[in-house]
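As you look at this complex, bear in mind that one protein chain is not there, while each of the others sits in place.
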Amino acid sequence: MVALTALPLHVPAIEATVAAPQNGAVLTFVGVARCTPAFGERPVVGLDYEAYAPMALAELLRIHTELCTRWPGLRLAMVHRIGALTLGEPVVVVCVGTPHRALAYDASRAAIEELKARVPIWKKEIYADGSAWTSNRP
Amino acid sequence: MVALTALPLHVPAIEATVAAPQNGAVLTFVGVARCTPAFGERPVVGLDYEAYAPMALAELLRIHTELCTRWPGLRLAMVHRIGALTLGEPVVVVCVGTPHRALAYDASRAAIEELKARVPIWKKEIYADGSAWTSNRP
Amino acid sequence: MRVLVRYFAVLRERRGKSEGWEELPEGSTVKDAYALLCPPAQLPVGYAINQDYVAGATELKEGDELVFLPPLGGG
Partner (left out) sequence: MRVLVRYFAVLRERRGKSEGWEELPEGSTVKDAYALLCPPAQLPVGYAINQDYVAGATELKEGDELVFLPPLGGG
């Protein structure tokens, strides 16, 4: 399952999509809006995410297909929030369900790295006195 | 935070204990009671966990201290269920909160590996027609 | 040749619009289009045509949807 949404992310609902009787491991990565800026010293007071939505969804689906082909039996959910966020809110949730834990860690890490590298989403940090677009590659 | 409990594990409550304004990553590993047996072919219909409780808690605390010393800024929660479980229920929850995701994956993996190797807890698989003690080292 | 160009994030703000049909010389590559439409183009970008990543040397066709992708910030 993949999704982009402007609504707050409900983590347990996303985890529920990867449950399966033979799966002994569920690993959930939650990226959270935090106060620390990517650069400089101005505290972040909010975030604004913008997506090239149709391509972002297409790219999420491509990643999903690639990983589930590479690891048969993997259950994978990737959901990204867009729009304005307040601190502490989940930005992205990557949830995997697997028979064993080693695969869970490998697949989860691969999914979030691919998402950050490929899915066309942009982040603007909001400060008390301004804002700045920031990227995953300093 | 570490705990052993005979009550069902509530994952969001455990995740809440590792939140912090500077933490951008929360990674939650949930070990789930599954139908697949460790050995043989008899489907598992339930699990029963037994702990040497005072030492299990002491060992969880030692692991917690070791990892939080190794990675300052790490927020870590480890909770293990004991007693009788039905399939699909969480057995163990390891939750970390960190500024960045690389540390989250390293710390989460270290925590679950140490827990499995060191914390004195035993697992009995229940089948339709019997039961067997199983271990993490086949 | 006309292509539909969408602008996002910092490029949207610099261009002052989120999309527009742009007239380009026949045989233009996506890199050519970027130099033409977003001068002085110091920002390193990726390129997508019709929602798929492409190399800078890819030639555009009439009616393509072209997007310049500033450094990503998702996740």
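The first chain written gets the first letter, and so on, giving A, B and C; residue counts start at 1 in each chain.
Following the convention adopted for this analysis, a residue touches a chain if its C-beta (ideal position, glycine included) is under 8 Å from a C-beta of that chain, and two chains touch if they have at least 3 such contacts.
For clarity, every value in this text was computed on a predicted model and none was experimentally measured.
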item	value
Touch partners, limited to displayed chains, of the chain removed from view	B
Candidate in contact with the missing chain, chosen from B:R34, B:H64, B:H80 or B:R101	B:H80
Residue touching the undisplayed chain, where the options are B:A6, B:A19, B:M55 or B:A84	B:M55
Residue numbers in chain B that touch the chain omitted from display	31, 49-52, 54-56, 58, 80, 91-92, 112, 115-124, 133-137
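Please note the rule applied: only the chains that are shown with their structure count from here on.
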item	value
CA centroid of chain B to CA centroid of chain C, Å	48
Rounded Å distance between chain A and chain B, as computed from the means of their C-alpha atoms	24
Multi-chain contact sites of chain C, meaning residues that touch two or more partners	none
Residues of chain B engaged with two or more neighbouring chains	none
